[in-house]
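Of the protein chains in this complex, all but one are displayed in their positions.
Showing chain A:
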Amino acid sequence: MSVLFLLVFASIAVAGGFLVAFLWSVRTNQFEDQEGSAMRILHDDPVPNSNVSDNK
């Protein structure tokens, strides 16, 4: 039965890990701008000498 001690503390530690991860993500403003990042990732890095072309 003493395995229960281990399990209980292990589960709390794992859950605590996720809690810390959550608090960290809030702290680093990852919930600040949820639309922006989704768009930013689609922007290509500037290509050198990219010529101006139409999009029509």
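As a convention for this text, a residue touches a chain if its C-beta (ideal position, glycine included) is under 8 Å from a C-beta of that chain, and two chains touch if they have at least 3 such contacts; residues count from 1.
By definition in this document, contacts and distances are computed from a predicted model.
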Chain excluded from display, named as in UniProt, from "Spore germination protein (Amino acid permease)", "ABC transporter ATP-binding protein", "Propanediol dehydratase small subunit" or "Heavy metal translocating P-type ATPase": "Heavy metal translocating P-type ATPase"
Touching residues on chain A - with respect to the absent chain: 1, 4-5, 8, 11-12, 15-16, 18-19, 22-23, 26-27, 31-36, 39-40, 42-44, 46, 50, 52-56
